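My questions will all concern the structure given below.
Every protein chain except one is present and positioned as in the full complex.
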């Protein structure tokens, strides 16, 4: 991991928020492994992690993380006005802004990440299942999509590197 | 305008928020007129307004409005944590989530709205100039892009209708 | 189905191309049923079909269809220059323009369609499995994503209507 001292405040905050909300980079690496294992022989979890590190170094990604998770936290604190508050607390199916913010993460490594995102969003493996457990007073409407999007973006980056292109 | 009694809470809230933040539908209609006047002879402001009404009837658009403006208001109340708070209050150029949310509005009427959005975002005619005046303690980071996006989407709809296609 | 006489040339061509490439609207309706059956009690295939009809009436969707399938056909005729020809004939995983064109279809009914698209793109139920069978000289690189995108867009429309919003 990057040396925290040299990390700028936005990147530092994005990484802290993931951790505070119960998501370790290792959990996201497991999602990347789940998505890419069948395409890359001898894929190592360290390689998945290294790609996640690069995804998290992008400003676009950091801004999506700190905005989305902020909305989750503000909803839990009931500081959001109605009817948005109920929409967020219920993770309303027609809402869509959570997906929109997730796409800004995926887009950074191109369109091939979208199918991976859609797939794990339906399958909910590993940490995604845990994030989606319903607990009274907990709102993970954005976190869910952000974590899936980071995994999808890291998968795209890994696929590009494996073919030796940027 | 739609009969308020039969309007659902999300649509009602989206329309109220625009008004509360100083944006009348007439102001957005002026932007549509500014963008489309040269392409449509005898374009009437009523026609611009009618297209805005239809854009505002879309759930995707309503959700973008109530989420973006909520973030502006929460920033003014200093209920957002740092460093996102400073990013929003300064309308930081590299932020990008405001544009992301604006695109979800434009997308509903297709890609041809993007150039109109980019154009008025740089030119800042009419209400957009007013929204962008700097006043201490006022945050219009999202409102700015949302208003431009509604105008761009209504312009796309108008252009499609003029050619008799959906 | 719409009366062909009153259909404009672009819509007519888009519908013809799907048929010529072996895709009936009924096949796409089966995909919508596959995606939405668990969320809507007593969902009828006619309802799926009606939503597909509306998706196909959008100009943005028609343009995506006639452009993508044209590229498939030109690749089969070897009228495309290298290295794009090989990329298309092999449905190269890093290509991405096929997904890009698919998104312009999904976007019309909002971001909630993306996860459905990603899911069936990985699962390949029904017609999608058939389209993806490898046959010498056949190129369905774009068709595959277009059909999945129409199904995902129709699913979004159906979900919106079920909640009585546009």
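Labels for the chains are A, B and C, by order of writing; each one numbers its residues from 1.
The working rule: contacts are C-beta pairs under 8 Å (C-beta built on N, C-alpha and C of every residue); 3 or more make two chains touch, one makes a residue touch a chain.
Note that the coordinates shown come from a computational prediction; the quantities given were computed from them, not determined experimentally.
Asker: Would you indicate which residue among A:96, A:110 or A:126 is in contact with the undisplayed chain?
Answerer: For the chain that is not drawn, the touching residue is A:110.
Asker: Out of C:64, C:112 or C:128, which residue would touch the omitted chain in the full complex?
Answerer: C:64
Asker: Would you write out the residues of chain B that touch the absent chain, in ascending order?
Answerer: These residues of chain B touch the chain that is not shown: 93-97, 99-100, 103, 110-112, 114-119, 121-122, 159-160, 163, 165.
Asker: Can you list where chain A touches the absent chain?
Answerer: With respect to the unshown chain, the touching residues of chain A are 8, 10, 57-60, 104, 107-108, 110-111, 160, 164-166.
Asker: For chain C, which residues touch the unseen chain?
Answerer: Within chain C, the residues that touch the unshown chain are 9-10, 13, 59-60, 63-64, 66-67, 70-71, 73-74, 79-84, 87, 94-97, 100-101, 103-104.
In this text, only the chains that are shown with their structure count from here on.
Asker: What's the distance between the Cα centroids of chain A and chain B, rounded to whole Å?
Answerer: The mean C-alpha positions of chain A and chain B differ by 28 Å.
Asker: Can you work out the whole-Å distance between the CA centroids of chain B and chain C?
Answerer: Averaging C-alpha atoms per chain gives centres 30 Å apart.
Asker: So which stretches of chain B touch two or more other chains?
Answerer: Counting only residues that touch two or more other chains, chain B contributes 10, 59-60, 104.
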